[in-house]
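The other protein chains are all here in position, but one chain of the complex has been omitted.
Here is chain A:
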Amino acid sequence: MTWDLDAIISRLYTKQLLPEHTVRELCEKVKEVLVREGNVRNVSPPCTLVGDVHGQFYDVLEIFRIGGYCPDTNYVFLGDYVDRGYYSVETITLLACLKLRYPDRVTLVRGNHESRAVTQTYGFYTECIRKYGNANVWSYFTDLFDYLVLSVVIQDSIFCVHGGLSPSLHTIDQIKVIDRFREIPHEGPMADLVWSDPVSAPTFSSVSGDDKGDFAISPRGAGYIFGREVTKKFLEVNGLGHICRAHQLCMEGYQILYDDMLSTVWSAPNYCYRAGNMASVLEIGPGLERYFNVFGPCPDQYRETPAKETATAAAAGAMGTGGMGGVAGREKGGSLAGVLSRDAVWEDGDVGMGSQAAVERRRKMTRRVGGMVGNGNGGEGSGDGVDADRVGAGGQDSGVVGRYFL
């Protein structure tokens, strides 16, 4: 079977799902690309760095609207594509396809959530089961995660990683020799790169008696935090100018530490649909100038709630056009209708939720929890959907739920 990747991508932009067997093939193909990439990938500016997106698909679309589409913009994604948001599957499917289509214009770095253990608790696993009825897609993607690169260096100057530095890694060359094709271990340099955090002044100055900024052991009993000295030394030893990492939520969407030696970029606005925070992407100019392009949650007119989507998909299905939920679908509906009808690869949009009964069930769920959605910043709808999924997932087992809590 030949793949019309462009057609697939344009449909993924409308938030449709790929059939299970297509996901398997996709993951195999992307692995073939990734296996050729080193642990430390060199990227030339201009490029745009994206921090954690956590399955907030509509906000990922917002990033493309703001930062430009592939391949016009050279993107470096710094990991944590899945978990917590409602659309981890759609998000990682789109990013994987973009990687396959534009391997030199898209870089996917591994985050601590690109792991089997973490995704089993934080949503991606559950979402795969719910949308596909089994765990196969989850295992295809988590196998793919083992191939993602660990870090990026932009023009021998900016080091990019998901978490931070490691006491066992002094040089970039040491990162290059890590055996990365495996599950993220609990300890060691690979774990540190995706897990460790810099000590930020407001967080720790009141706690740490010593702020010179060497590595320190987390009070949790595992993992490191690092400070100014470590950062400075790493930059000096490797002849670099700046470290950019993701991994930590910040209200402003970014944070700059240690006299601009290190910065955090965070790209999930209104994280978990209730933090009310801003997000940003870090745009690196041809001369390595850095600009944080800050944005808020995707406007409501560009998104639909999960319940509405399901309903729309079912309606579209009834008219013989296949599942075409989502606002982007409406925007581009005209040009995509042809793709939809001629392309046999595609199945109904939301595999697990296609039936009328399922739609009805979802509607009820949404109604029942309707009164308790909303969040700190602008109330209902300003997140990537409504809270229906989260509340419905377990609330039904606990007797009195929602507004009638006990």
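The rule is simple: a residue touches a chain if its C-beta (ideal position, glycine included) is under 8 Å from a C-beta of that chain, and two chains touch if they have at least 3 such contacts; residues count from 1.
Assume contacts and distances are computed from a predicted model.
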item	value
Identity of the absent chain, which is to be given by its UniProt protein name, from "NADH dehydrogenase [ubiquinone] 1 alpha subcomplex subunit 13", "Ribosomal RNA-processing protein 40", "TIP41-like protein" or "LADA_0D03422g1_1"	"TIP41-like protein"
Residue among A:55, A:79, A:123 or A:198 that touches the chain left out of view	A:123
Residue of A:22, A:93, A:107 or A:255 in touch with the missing chain, whole complex considered	A:255
Listed residues A:10, A:139, A:174 or A:293, member touching the removed chain	A:139
Touch with the omitted chain, as defined above, among A:19, A:46 or A:223	A:223
Residues belonging to chain A that touch the chain removed from view	112-113, 116, 118, 120-123, 125-126, 129, 134-135, 138-139, 142, 166-168, 186-188, 195, 197, 201-210, 214-225, 248-252, 255, 271, 274-277, 371-372, 374-377, 393-395, 397-401, 403-406
